[in-house]
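Just one protein chain is left out here, and the rest sit where they should.
After this line comes chain A, so read on.
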């Protein structure tokens, strides 16, 4: 699976990091970092992260 976050939209709310901490995290500066190619076992959680993102900046694609 391929994960893309539109960084022009992302507001660093960190809701994705709460939903799927294995894939998304907020660093010490308060900015989003993420794993762009997580294992497929993460799909359910990544979908949840995409769902909860307040600005809907997360895109998931098959790779």
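One rule holds in what follows: a contact is a pair of C-beta atoms (placed from the backbone, for glycine too) under 8 Å apart; a residue touches a chain by one contact, two chains touch by 3 or more; residues count from 1.
Methods note: contacts and distances are computed from a predicted model.
Missing chain, UniProt protein name, picked from "Cytochrome P450", "Transport permease protein", "Pimeloyl-CoA dehydrogenase small subunit" or "Sarcosine oxidase subunit delta family protein": "Cytochrome P450".
Of the residues in chain A, those that touch the hidden partner chain are 11-15, 18-19, 21, 26, 28, 30, 48, 51-52, 54-56.
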